[in-house]
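Mind looking over this structure? Questions follow.
Missing here: one protein chain of the complex. Every other protein chain is in place.
Chains: A, B and C, in written order; residue numbering restarts at 1 for each.
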Amino acid sequence: MIVVMSPTASREQIDNVEKKLSELGFKTHPIFGEVKTVIGAIGDKRQFNPQVITSMPGVENLVPIMKPYKLAGRELKQVPTIIQVGEARIGSDEITVMAGPCAIENEQSFIDTAIKVKEAGAKILRGGAFKPRTSPYAFQGLEEDGLKIMAAAREATGLKLVTEVVDTRDVELVASYTDILQIGARNMQNFRLLQEVGMYNKPVLLKRGLSATIEEWLMAAEYIIAGGNPNVILCERGIRTFETATRNTVDMSAIPVVKEQSHLPIIVDPSHATGTWKYVSALAKGAVATGADGLIIEVHPDPAAALCDGPQSLKPLKFSQLMKELDTIAKAVGRILL
Amino acid sequence: MIVVMSPTASREQIDNVEKKLSELGFKTHPIFGEVKTVIGAIGDKRQFNPQVITSMPGVENLVPIMKPYKLAGRELKQVPTIIQVGEARIGSDEITVMAGPCAIENEQSFIDTAIKVKEAGAKILRGGAFKPRTSPYAFQGLEEDGLKIMAAAREATGLKLVTEVVDTRDVELVASYTDILQIGARNMQNFRLLQEVGMYNKPVLLKRGLSATIEEWLMAAEYIIAGGNPNVILCERGIRTFETATRNTVDMSAIPVVKEQSHLPIIVDPSHATGTWKYVSALAKGAVATGADGLIIEVHPDPAAALCDGPQSLKPLKFSQLMKELDTIAKAVGRILL
Amino acid sequence: MIVVMSPTASREQIDNVEKKLSELGFKTHPIFGEVKTVIGAIGDKRQFNPQVITSMPGVENLVPIMKPYKLAGRELKQVPTIIQVGEARIGSDEITVMAGPCAIENEQSFIDTAIKVKEAGAKILRGGAFKPRTSPYAFQGLEEDGLKIMAAAREATGLKLVTEVVDTRDVELVASYTDILQIGARNMQNFRLLQEVGMYNKPVLLKRGLSATIEEWLMAAEYIIAGGNPNVILCERGIRTFETATRNTVDMSAIPVVKEQSHLPIIVDPSHATGTWKYVSALAKGAVATGADGLIIEVHPDPAAALCDGPQSLKPLKFSQLMKELDTIAKAVGRILL
Partner (left out) sequence: MIVVMSPTASREQIDNVEKKLSELGFKTHPIFGEVKTVIGAIGDKRQFNPQVITSMPGVENLVPIMKPYKLAGRELKQVPTIIQVGEARIGSDEITVMAGPCAIENEQSFIDTAIKVKEAGAKILRGGAFKPRTSPYAFQGLEEDGLKIMAAAREATGLKLVTEVVDTRDVELVASYTDILQIGARNMQNFRLLQEVGMYNKPVLLKRGLSATIEEWLMAAEYIIAGGNPNVILCERGIRTFETATRNTVDMSAIPVVKEQSHLPIIVDPSHATGTWKYVSALAKGAVATGADGLIIEVHPDPAAALCDGPQSLKPLKFSQLMKELDTIAKAVGRILL
């Protein structure tokens, strides 16, 4: 890291900072400019508390040179992580599609949808049993009954399952049913929940927070990996901006940035990103061409009757057509989908 | 609410929407424009699932007319809520100041700080025992030992306590020590945690999420009140924007907006909003003049040695001077501080 | 539009609003809810000044139902606009690629680059003669000498030209050299400049402002079209968000939204959107798969020596490879590139 001293810092203040850095185990390299002095400091910053330095008299600010994450980053692990879930190899040259309704409503309808998304080529079945809803008056999910329905659909189709967990107290229960644990956008910095899922050996689908930087997102992944669970799948689902034409703004640039900074796979959720089924196909195709490792798409047999997020759900037929188009795009970028 | 039909909607589609609205218990009032038809719908929208309508053929969108919150809003309760915590009457004409260090580090230092902030005029003592940290490698708080130190400081000074709870599993423990339960910005939409604190009769300090709209913030308050706990104190602590000169952008306009929309008290946290002690005094004064009901300010006897957020902490002497200046501002807007 | 009255509005206030709306030529349809009254108003809103109503006692707010733009929108013109520039048919099933260096530096280098981008398949040559630079000390462009070099490159290659105009006083000069007039992101709401280019019959490439909503962007296009120039090409070049890993956040969702709302063609500038050449190829491919009508890409033979925006420029060889990949993607979505 680089410590930048203020233009008015005295020689004594500069010396004090160097001395403190040495005590903390850093090797120091001061550079005296015409207006400001900066001090290069070499050493392990992980256990270091930056304000020990930034609070010292004469210090203007501190510029980190190394990334704050280690286990989630490319610096220590260059080879991409591939996560096997049933037949799916997430992060490989295959594009993995996860699909299903937002919330689980009843067994028959859920299994019917599962059969259809499987026929269309999805490898993972999504569904919400515990729903984080903005309004306390909205449908909150079927909870364990929903998990049982998911398990029945797995039984019926062979599809693997992904579902969200929203409370540390539920992780054990949800993990006993699902194949992938999902952490939702609103819980991306619920650090206790991250620690809890870090103690299981189930893959974790980690959605990006609405206002999380890519660095904070990778730090959330670091929490899970540091807890002992290396199988983190990142999911871009749109960030919050000033634009209101779509529910969120999908940050497609996050795909090449994550690929450069991290070895973890990244998928895109065009349904939550746009909030409107009309835009889902265009962005699903865009995501695959940009380099995403997969997609998670909402599919519902009767969006008008859905208890949650109907407007952004595709009907099974539309989804099936989209899968064929995605397959063509996947081939055009040298990957496999169907 | 108003249902806006698409310019290409057929008469039959319009009729179907009206019929569905009637079935759902709404009274309907269609208005036929030259290009578009809109349908006014009168009734209770709380249990209503909007996509039942937005997914119907021919529907362009749905414009809500009523606010989604009821219990947190002014429409049903016009008189401001005043929350008594020890001597403090939060939401009254008194300005309540909460102060103390970010994290609790050791008993002696914490009690010393408590004594000093009390002498300066603070009514509530803040301190963190459970810390939500961006990095898994950073100091995570003393947990129950920290709560015990807080209780000892209350014993020694008579100050009431506010501290954060970050996990549903800890609410009972934290509530058994503290006088006010704090929900941090990153947990503002951790709905399970909101439901849990809604079941206690302790006041809740609800920080605004980094990218939460004022409406979503009031919906988070609604969760707590709907659970049975009406004593919610809102806390503006800066939102995330493109500006990087300060850690967050304090949204001072939120004060008059909340005062207009809600009966709940609102305080401001200039320390977390700016991230830099140099700007804390200016914004603390601005917040009181704008109409905030109080402030929560970080004070640390030795910021350079703080284990957390030192750069944004005031030293006790500086805090004491600020309190005198705030008192003058409070008087200038017809309120009482010291 | 819908006028929403406040819950405390008196019957007299409601009557006054209705009366005023009638005087303004609107047909009114009041709907009396249990808490609030709303008034539907049918008529031409273009010459109407909303605050005549929003300032009236008892009015809470006003909800527009029709889009504010007419000429740029789909409501009046359903068929997509195709703009012919030389061989390029922008907005047709062909993908048009515009390429070249950020700034024009000298004739030889510019013509060499022009030859190479033409060989790779670009149809339009870009180059900056008037540069809007954040710093007054940075290179501001060769001005008319740059335009002459561009004309020489057109002569040498047959490529058509696009270049930015930054001042109303220069429009005539720039229009006398270029084939497409570019309005930069920072001038998207320089309304005088929009009016000025609206008086020429050259196509206009209208970049989206850094914090412009899609609606404001289409309103900027409306200025140009209302002035008499219907040939507007929209260009998404990234919006400003909190994310700093890329220079801007490319809003890929803008492509399907614009396609739905407007008949105008839309292209994407992945070079300015990301600010880094490493991410340009991924996003260029994503843009074509999402449905963009074209791309504008920075190409420079020696990015390290470029006087402007070198870090985001591709070398000609890399650009040539990208064009082949883009051609495969274009085919996969039923379009033509090479």
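Just so it is clear, a contact is a pair of C-beta atoms (placed from the backbone, for glycine too) under 8 Å apart; a residue touches a chain by one contact, two chains touch by 3 or more.
Quick caveat: nothing in here was measured; it's all calculated off a predicted structure.
Student: Which candidate, B:L161, B:M188 or B:L283, sits in contact with the chain we can't see?
Tutor: Only one listed residue reaches the unshown chain, and that is B:L283.
Student: Consider the whole complex, including the chain that is not shown, and state which of B:I239, B:A304 or B:M323 touches that chain.
Tutor: Answer from the full complex: B:I239 touches the omitted chain.
Student: Return the single residue from B:P64, B:G158 or B:P256 that touches the missing chain.
Tutor: Looking across B:P64, B:G158 or B:P256, the contact with the absent chain belongs to B:P256.
Student: Touching the hidden chain in the full complex, which residues of chain A are there? Just list them.
Tutor: Residues in contact with the chain left out: 2, 4, 7, 29, 31-36, 38, 40, 42, 63, 65-66, 75, 240-242, 244.
Student: What residue numbers in chain C mark contact with the hidden partner chain?
Tutor: Touching the missing chain: residues 46-47, 49, 51-52, 54-56, 68, 132-139, 166-169, 186-187, 189-192, 195, 210-211, 216, 219, 222-223, 226-227, 240, 303-311.
Student: Please identify, in ascending order, the residues of chain B that touch the omitted chain?
Tutor: Residues 211, 213-215, 239, 241-246, 249-257, 259-261, 273-274, 278-279, 282-283, 285-291, 325, 328-329, 331-333 of chain B touch the chain absent from view.
Quick note on the criterion: only the chains that are shown with their structure count from here on.
Student: Just to be sure I understand: the centre of a chain is the mean of its C-alpha atoms, right? Then which chain's centre is nearest the mean of all of them?
Tutor: Located nearest the centre of all protein C-alpha atoms is chain A.
Student: Taking each chain's centre as the mean of its C-alpha atoms, which one ends up farthest from the centre of chain B?
Tutor: Between chain B and the rest, the longest centre separation is with C.
Student: What whole-Å value do you get for the distance between chain A and chain B if each is reduced to the mean of its CA atoms?
Tutor: One centre to the other, that is 26 Å.
Student: Round to the nearest whole Å and give the separation of the Cα centres of chain A and chain C.
Tutor: Here the centre of chain C sits 31 Å away from the centre of chain A.
Student: By the touch rule stated above, which residues of chain B touch at least two different other chains?
Tutor: In chain B, residues 240 touch at least two other chains, as defined above.
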